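As you look at this complex, bear in mind that one protein chain is not there, while each of the others sits in place.
All chains are identified by letter, namely A, B and C, in their written order; residue positions are counted from 1 within each chain.
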Amino acid sequence: MCGIAGAFGVSNAAYTVSLMLKALQHRGQESAGIVAADRQNGFRQVRGFGLADEVFLNVDWDRDLPGGSAIGHVRYSTVSERHNRRCIQPFHCQERHGNLAIAHNGNLTNYDRLRESLTEKGATFLSRSDSGVFLHLLAQSRRNRTWERIGEAINRTKGASALLVMDDSGLYAAVDPFGFRPLFYACWGGGYLFASETSAFDIFPAESVRPVEPGTVVYAGHMIVPLLFRQFAKSDIRRQCSFCHVYFSRPDSMVFGQPSYAVRERLGQALAARHPVEVDLVVPVPDSSNVMALAYAQALGLPFAFALMRSHYMGRTFITPRQEARELGVRMKLNVVRAAVAGKRVAIIDDSIVRGTTSRKIAALLRAAGAREIHFRSASPPVISPCHWGIDTPERDQLFAAMTPEPDRAAALSVDSLGYLTVSDLLNSLEDSAGSQHCVSCFTGRHPTAGLPRPASLLPDLVPEG
Amino acid sequence: MCGIAGAFGVSNAAYTVSLMLKALQHRGQESAGIVAADRQNGFRQVRGFGLADEVFLNVDWDRDLPGGSAIGHVRYSTVSERHNRRCIQPFHCQERHGNLAIAHNGNLTNYDRLRESLTEKGATFLSRSDSGVFLHLLAQSRRNRTWERIGEAINRTKGASALLVMDDSGLYAAVDPFGFRPLFYACWGGGYLFASETSAFDIFPAESVRPVEPGTVVYAGHMIVPLLFRQFAKSDIRRQCSFCHVYFSRPDSMVFGQPSYAVRERLGQALAARHPVEVDLVVPVPDSSNVMALAYAQALGLPFAFALMRSHYMGRTFITPRQEARELGVRMKLNVVRAAVAGKRVAIIDDSIVRGTTSRKIAALLRAAGAREIHFRSASPPVISPCHWGIDTPERDQLFAAMTPEPDRAAALSVDSLGYLTVSDLLNSLEDSAGSQHCVSCFTGRHPTAGLPRPASLLPDLVPEG
Amino acid sequence: MCGIAGAFGVSNAAYTVSLMLKALQHRGQESAGIVAADRQNGFRQVRGFGLADEVFLNVDWDRDLPGGSAIGHVRYSTVSERHNRRCIQPFHCQERHGNLAIAHNGNLTNYDRLRESLTEKGATFLSRSDSGVFLHLLAQSRRNRTWERIGEAINRTKGASALLVMDDSGLYAAVDPFGFRPLFYACWGGGYLFASETSAFDIFPAESVRPVEPGTVVYAGHMIVPLLFRQFAKSDIRRQCSFCHVYFSRPDSMVFGQPSYAVRERLGQALAARHPVEVDLVVPVPDSSNVMALAYAQALGLPFAFALMRSHYMGRTFITPRQEARELGVRMKLNVVRAAVAGKRVAIIDDSIVRGTTSRKIAALLRAAGAREIHFRSASPPVISPCHWGIDTPERDQLFAAMTPEPDRAAALSVDSLGYLTVSDLLNSLEDSAGSQHCVSCFTGRHPTAGLPRPASLLPDLVPEG
Partner (left out) sequence: MCGIAGAFGVSNAAYTVSLMLKALQHRGQESAGIVAADRQNGFRQVRGFGLADEVFLNVDWDRDLPGGSAIGHVRYSTVSERHNRRCIQPFHCQERHGNLAIAHNGNLTNYDRLRESLTEKGATFLSRSDSGVFLHLLAQSRRNRTWERIGEAINRTKGASALLVMDDSGLYAAVDPFGFRPLFYACWGGGYLFASETSAFDIFPAESVRPVEPGTVVYAGHMIVPLLFRQFAKSDIRRQCSFCHVYFSRPDSMVFGQPSYAVRERLGQALAARHPVEVDLVVPVPDSSNVMALAYAQALGLPFAFALMRSHYMGRTFITPRQEARELGVRMKLNVVRAAVAGKRVAIIDDSIVRGTTSRKIAALLRAAGAREIHFRSASPPVISPCHWGIDTPERDQLFAAMTPEPDRAAALSVDSLGYLTVSDLLNSLEDSAGSQHCVSCFTGRHPTAGLPRPASLLPDLVPEG
């Protein structure tokens, strides 16, 4: 997961983008970057490792990143090239048509083949980032209009892509035809804003918030009025990430057109219906499962309590290098309010169980604090498969539900009972009972586009050269 | 407010202290520091501006801060000398008896007179920090035992002090006779830990947690077994800070011997009794009023919802320099879940109302999101006076309740009703109905020790020199 | 001017290169970089602004730049993109054949045309550096052997190039057919070293020092034994930079096969023959004219004295931002030993006069220190033209000799007499009386290759694809 944001036609575009990146910070804490475009000064960039606050701490916006157009990116940790500065997005280069910058949230499954074909024609790569492929697909394209180059590039890739592109004429937003990753636009300050989540718009607040439709490029340009929309591919099936609802997004965001808060309430209610329990206390694993746990408690008429406390100063941490630190890990982040749970029967609600490590430690913390019974509830189905489209989930052999047979799971976590949602519960909560709109591949193990036809290209024919 | 922590007789004392400082980070984000004492390497220090994570990021614990004894400090922002590195605690010097280091949480009301008397005898000050006065009181003392020097120094000061001192023989913890600021000790790893809040101990977890009694020095030394306790002053009256319960402390900490979580529940319940209201939704201002709001809702049988979201990536921020940023301030930190409040009658619960600025903006945010009625409740009495003992509250003319007559307050916040606790409600919730144990000066305007006798010194007579 | 260095087949190649870059530091102080190649870890790089000492200060060689092969670069200040990190060499990318890194010392006169042709085929540029063109010429080449790609690339460019290239199979050194810039190789530590000047080898000391012949690639590879030599272009005419002898190179280096010290002695002797003078003292402008001045004094039997002192702590300086600083400029760098010159007739010897600014200030300093007569001598001809091949000399209208008619020059510098070498003197001192080996274009204004045939390509025919 990553977060992307853009601004076009507003004064101090880069500064505006920086505020949106802060609002999207939960989507990626490893690096941050902005490229700004100014008519006089050309394209300028500031990129670095760390939170947006840290990377942009000493930026003099008017001097370092001037201009009315900018795109930005916050990146989630990726193990492979963690310390390679050249992986930090947005990417910027000069190519046939002039300046080109891209910020990409996504993952390509045909990366190797595309890269080979691009280098065959002379492309020079600076990293193994998927997003570099897009830069070269655009640079090598024989088409002249950038929106067509973007469409062509997405059509040549397989996988998930939400994309912001900036060239000397304007700013482009595009989403792949299956719509795996969210991307929105809105009006503000006489121009347009773009972001991965709508909560990034709320700080201004921007108006007329709308999603970028899958298979479409939205274009804000110097020479055109309002926005231009161009569809480059068509698919009736969507594969919007259901895990974004469950975990990644902020509860105050719209996700793929649905308010995340309402979805999470329905997940909690479905969990209450599927796995009710008689306890003295319902406790959320803060903060991502707060809404689900509250809905669960209210549906069952059970007392609710903040008996687990999360410390919010644990961003990047110096504790990794020492063995004792790893042991303390969970305890540094989560602490039990002993007075609240001692002698009580407790239902603990989490959004999901991935590796099971944290769940097991939470159970142990509660037990040590005197909880009499511990009932664990997951507001999503068992995670049994890594993500095919690149979300940074662990390999199958590290997934708790994949490696632990159903009957052994409660014992493996040392809890008195354990309950998950079913895939149907999840899809119903997403109001997609047919399952044609969402990807649930990590819960089913089925490839997200297996058996589906490749989306039809709607691009105009390429005009022959000369 | 500041946070202090210490460790004695444990391996990797400095590292242990760094973990406690992280757990105390909510008490101060401006600077952090640790002084470690090692028999072979003497006293070493690392200090800097920023969060503990940032200051200690590149510390090689064994090389830079070796030893079995260490004290640390996290400092709250103080306007006067914000950029003076020499204000960063702990302070360390060499004096008559050898090495001396101190970490001080408190505020002296007779600072000027003490400083003058100290410089008269040749003291050289590096900053205007109150804590520097302690260093020189200890250094100029004619007494030879450090615990006596500490007691004498506290007896000469007026104001609030929780203190950790380290010399070549051991580590000392002391609290002034009125006990204004909390300080605890516990057993762990074959040695002793010290910290401003008990939640700092939970990460290990440490055992036998006990408060340092007012007017007492607790001493952990190389040449003695277990701990030594020495009382240097006696007062029947306590002036423990009631605002620590309301706002500063983590809900999972013990505060002055009472679990903070339970106190906050009682505050919420008292608020429900004092100012009930008929609404569709009770909403906390996260995170400090979560427990109070939940207790309020449950006492009245009202629905509870997380309709305000707080962003946790807003620590130190680059947004200050620009005017538009200041406007966006609250909105960057708090966002309303529109879906949850639209068309509803809302009770919003906050722990306190100080300047009123945030309260007013929250009301406006809720109104803009479609709330039909807004009822504001403060889980503490009106704040009508700055703190006499140095907590960083604003001057009287910036205090909302001091400057706004009671009948105008709801209108001033643009809310439909407004309700506070009374001072009696607060004291009852603290189980101190006589008011002899707590300072409520910011709610009453009365000087905390006005009319009280100066605590009696219990120090042994000073042996004449020669 | 820049400095390049490489090492192949030696342990700690990157560290070895760093030592050579330090020895070449006089050729460029703005930025420094190293790319190292390791079989296991692939290609790694460290690059930054500043002296080699500063850029590599915290490098952990075994961890950050492991491997037995490395190339490095120190860059002279170039105005256009001074603050663009992406201009810092060596450049590294992944292309059709795998990893590719280049360090380039030179300047292309057909840059614009080449860049256009490359972007036409999809090349993406990160900066306007000439050296980026080489990277893309190699990446887009249809040839498969790297030495052929290098030869083809140089043959397509016009201008000066000394080049180090590293790919997954080895390290290549190449020089353009006119041989404008120096490049040497030598044997050491079981492998090979490459550097712009031979003094970089003296620190080891390396053996069998030889120049890379113009139009030739020298190849050190994993799969071959000793070195491979391949000629890709042929020219009987050389255009070795005569200004390198006069100014750029260290006196302890070999330059284009001649010891610099001996050349400078001949220049001083020629100057004595051309413009003798009767004075009390011969004074060098330190340090570059020391050898010439001493030879001048000894040839004429005149006393020699170090009456001008140069401060060696003036590398990168904080004095630029203030007006008064610019005034102090020369005086911060040069100081007159008053006692040595008071009342004396002084001959001051400099290697060259470019802008005339420093010469004028030196004359004023000497006059102020009481010199009775000042006779200025330049150990090179009048500089009347900017460099066609990219050495960072000023434009024509800033060149003293170009803008000041011969009869007015002494007066313009406020000296009693002024004497230059002739172009013939210079060529004779270089033992190239025919002028077929050296470029003297900055002294004559004639284009260095005007009227010369383009060198003949000796590359094997390109094998057709498929």
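What we mean here is this: a contact is a pair of C-beta atoms (placed from the backbone, for glycine too) under 8 Å apart; a residue touches a chain by one contact, two chains touch by 3 or more.
Just so you know, these numbers come straight off a predicted model, no measurement behind them.
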**Request:** Give me the visible chains that the unshown chain touches, in label order.
**Result:** B, C
**Prompt:** Hey, which of B:A123, B:L171, B:A233 or B:L300 is the one touching the hidden chain?
**Reply:** B:A123
**Prompt:** Given the contact definition stated above, which residue among C:R85, C:R143, C:H222 or C:R338 touches the chain not shown here?
**Reply:** C:R338
**Request:** Check each of B:C93, B:V423 or B:L458 against the chain that is not shown and name the one that touches it.
**Result:** B:C93
**Item:** Candidates C:L65, C:L135 or C:V291 - the one touching the absent chain
**Value:** C:V291
**Missing-chain contacts mapped onto subunit C** = 12, 15, 18-19, 22-23, 25-26, 29, 51-53, 56-57, 59, 61, 199, 202-205, 250-252, 259, 261-262, 287, 290-291, 294, 298, 303-306, 309, 311-319, 322, 324-325, 328, 331-332, 335-340, 368
**Item:** Residues of subunit B (touch criterion as defined above) contacting the omitted chain
**Value:** 92-96, 100, 118-126, 135-136, 139-141
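To be clear about the criterion, only the chains that are shown with their structure count from here on.
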**Asked** Graph of touching chains, which shape: line, ring, star, complete, other?
**Response** line
**Item:** Chain whose Cα mean lies nearest the overall Cα mean
**Value:** A
**Asked** CA centre of subunit A versus CA centre of subunit C: separation in Å?
**Response** 50
**Message:** Between subunit B and subunit C, what distance separates the C-alpha centroids? Give it in angstrom.
**Reply:** 63
**Request:** List the centre-to-centre spacing of subunit A and subunit B in whole Å, with centres computed as mean CA coordinates.
**Result:** 37
